[in-house]
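A protein chain is absent from this complex, but the other protein chains hold their places.
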Amino acid sequence: MKKLINRAEDVVRESLEGFAAAHADLIRVNFEPAYVARRDAPVNGKVGVVSGGGSGHEPLHSGYVGMGMLDAACPGSIFSSPTPDQMLEASKAVDGGAGILHIIKNYTGDQMNFEMAAELGRAEGLEIDSAVIDDDVAVTDSLYTAGRRGVGLTVLAEKITGAAAEERRSLKEVANICRQVNSWGRSMGMALTSCTVPHIGHPMFDLPENEMEIGIGIHGEPGRKRLPIQSADEITAMLMEPVIQDLPYRAGDRVLLFVNGMGGTPLSELYIVYRQALSIAKGHRLNVERSFVGSYITSLEMAGCSITLLKLDDTLIRLWDAPVKTPALRWGI
Amino acid sequence: MKKLINRAEDVVRESLEGFAAAHADLIRVNFEPAYVARRDAPVNGKVGVVSGGGSGHEPLHSGYVGMGMLDAACPGSIFSSPTPDQMLEASKAVDGGAGILHIIKNYTGDQMNFEMAAELGRAEGLEIDSAVIDDDVAVTDSLYTAGRRGVGLTVLAEKITGAAAEERRSLKEVANICRQVNSWGRSMGMALTSCTVPHIGHPMFDLPENEMEIGIGIHGEPGRKRLPIQSADEITAMLMEPVIQDLPYRAGDRVLLFVNGMGGTPLSELYIVYRQALSIAKGHRLNVERSFVGSYITSLEMAGCSITLLKLDDTLIRLWDAPVKTPALRWGI
Amino acid sequence: MPLQTIDKGAIVRWLTACADSIAANREYLTKLDAAIGDGDHGVNMDRGFKAVVVKLSAGAEMDIPQLMKSAGMTLISTVGGASGPLYGTFFLQAAQVCAGKAELTLADWIAMLKAAMNGIMARGKASAGDKTMLDALAPAVQALEDAAAQVHSTAGALALSACAAKAGMSATEPLVARKGRASYLGERSAGHLDPGAASMYLLLKAAAETLASR
Partner (left out) sequence: MPLQTIDKGAIVRWLTACADSIAANREYLTKLDAAIGDGDHGVNMDRGFKAVVVKLSAGAEMDIPQLMKSAGMTLISTVGGASGPLYGTFFLQAAQVCAGKAELTLADWIAMLKAAMNGIMARGKASAGDKTMLDALAPAVQALEDAAAQVHSTAGALALSACAAKAGMSATEPLVARKGRASYLGERSAGHLDPGAASMYLLLKAAAETLASR
């Protein structure tokens, strides 16, 4: 297993320790139970935006804690939802008196753990609302599944929702912005390689040299179908078309185009994908007004990418452009 | 070959096209010859800071073009120095009348091509100075080699030198700051896997499942020695100790600690390395005043990391903290 | 002869046996989960049940409902993923049903498992046939009720319920998952045992091996 780790069972804690030390100017880390909170939390009068999920998707979520984005993030074990006590303590730690919003990626585990945390929190007098991210169009028959997964859009939702909270909007408004982002965003991903969870020690699935998985999530699961490897342009079309058709995005729509790396794919390749995604978007007469390219929500060292489209209006653009100061995303300040 | 590319010979151009489109607010790209310049170049009265090198190290160098860092970057073919005409045209494009500084990583090819570009540029009346980065302590017997390689320190040098130029310092001062950074910085790297250059189509070297290379550069070359894989803590010590001994860094020194990913290593693992590097630095009573963790100078999808230490004084800290606005590095603005 | 009752010692032995069995099957459960999920089920359950055992040794004073509640709370705060809340709910709901009891009759145990099952169904919104842990639990509850109606021994009833759980677990193999992570695979989820059904069977097997023996 080719990893820079010590013991498999220490990976999440040790990584968090390094993260805490490297970014002590922006965040602080609580270890028992584990959560990351912005350094100046709680911010008085501001809705506290809390997210979390399994580890292994770095920089998601902990890297997005800070001014203008998340107030707290709860890291679980690798690819495992965190537990309700983490979410409860994180929520209490960032409660500035204006309520707490939980941003939940739509996985059974995340849903249930956040649900329990909210029940516990409400019992302790916290005002908690939640918004679910489920943008993965690879999950088509969502009636017969746990529903669509939350993938790339999560990053955009956390940024925009965090900016809305920073404007001191009410819990209801902040939650609604997050829901609007969710209803306006769609994603799809693919993998060229699998990834290795430290405690498993070998790749989650075998992917022969000339094959790829289309429609993967972010947990090393195999995708919807396996195909022979194709060119970047063809792969990009395979991701873009279902995404565009799903909402659907229509001629004249203003959009943000997000090409995300799964962890093991070089930035240079993401720009090759971006180039073709942009050209396809233009072919559909979408107006790409904002671009975002990088490995922002990953699946350990998996090679591959996902593409996310988000429809924009003036408000979402303003909130996207608003200052953000976190370990992994920073601009305007 | 598991890559998101079209034809191998189009990789650099297509990636640059995507990069140009994604960051049109910050940079513009010239294709014949290829260079990236900040959008508002030339900046009147400011030293133009120009760098460049082989592609495959993204975000270096193109990702660092913009306010507060590079005025222009010249991307070569993958792992090949760019050519003098690129550097010449880039230098002319960003000449704001205060001279041009070439920041050159110490490779024979880069040195000679930049040297030719400077000869051509001077013949055309440009004022050109250069500073060389050669921070890699893995190259020990530098008398019998092409000298130390330029690796991780390059990113720090480009940031700090760019900030110095932004303060409208003279060419001589800007060049001296860059040389100071070079003389105060040291690095060493290692690889868990090799990487695949698109036109070669297979990994540059074979690295069995239980082995690693210590003392690698950033061009997929094998390193100084091959060893059985060890724990992150042991590997970190193997990199940190030679780095510290080389300058040497002494008790009480103020330093920046930079843990860099080679491209295929997840961020979470870099923090595990950072954690131990910090502990070793503290053991030597170094004062780690700034931290930098991420994949900033890569070797395609290679798994591995490098560690860079840079001694700091008040000036370097001010310049490091100064605002920067580039596709890959941004803060303070 | 009255049916054998289940005392606190038996519950302690059961929880310990659960932890042992999960630990012994950690790689097996992980492998099942890697095939159609994300490969963490064995590790997560093992971490959780190890914590449950630690609490056991610290809580010599606890009665049966407290033991069950402590197990539930511990699993919730240590397991994570889907199975943390679900197994947590299992124990919390079972604890509520036996409130105040120092010893359990077979009927109590049946009521507890039924409450546990309903809790899981409410929490996970799954039903039988969705290829989840319920597919092992539901037939086990049914078998217990059938056995109780026929005045079996407690030990015999528990053995029958473990047997039914095993059959239920095996029957998940051909199913296409409709809940949890495996459902994302669609048709590709068929042909694999459900990891949660497998762990549920292990817990019920441990019950049969410990609850009615001294």
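First chain written, first letter: the chains are A, B and C, and each begins at residue 1.
The rule we apply is simple: contacts are C-beta pairs under 8 Å (C-beta built on N, C-alpha and C of every residue); 3 or more make two chains touch, one makes a residue touch a chain.
Just so it is clear, the model here is predicted, and its values are computed rather than measured.
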In the full assembly, spell out which visible chains the left-out chain is touching.
B
Touching the left-out chain: which of B:K172, B:H199, B:R250 or B:R285?
B:H199
Quick one: which of B:G66, B:G121, B:G220 or B:G261 touches the chain that's been left out?
B:G220
Using the touch definition from the top, which of B:I78, B:M212 or B:A328 touches the missing chain?
B:I78
Just checking the interface: what residues of chain B touch the absent partner chain?
33, 54, 76-85, 107-109, 112-113, 115-116, 138-139, 141, 144-146, 149, 197, 199-200, 204-205, 217, 219-222, 224
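By our rule, only the chains that are shown with their structure count from here on.
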Skim through the chains and flag the pair connected by the most C-beta pairs in contact.
A-B
Averaging each chain's C-alpha atoms to get its centre, pick out the one most distant from chain C.
B
By C-alpha centroids, what is the most central chain here?
A
Need the CA-centroid distance for the pair chain A / chain C, whole Å please.
33
Taking the mean of the C-alpha atoms as each chain's centre, how many Å separate chain B from chain C?
55
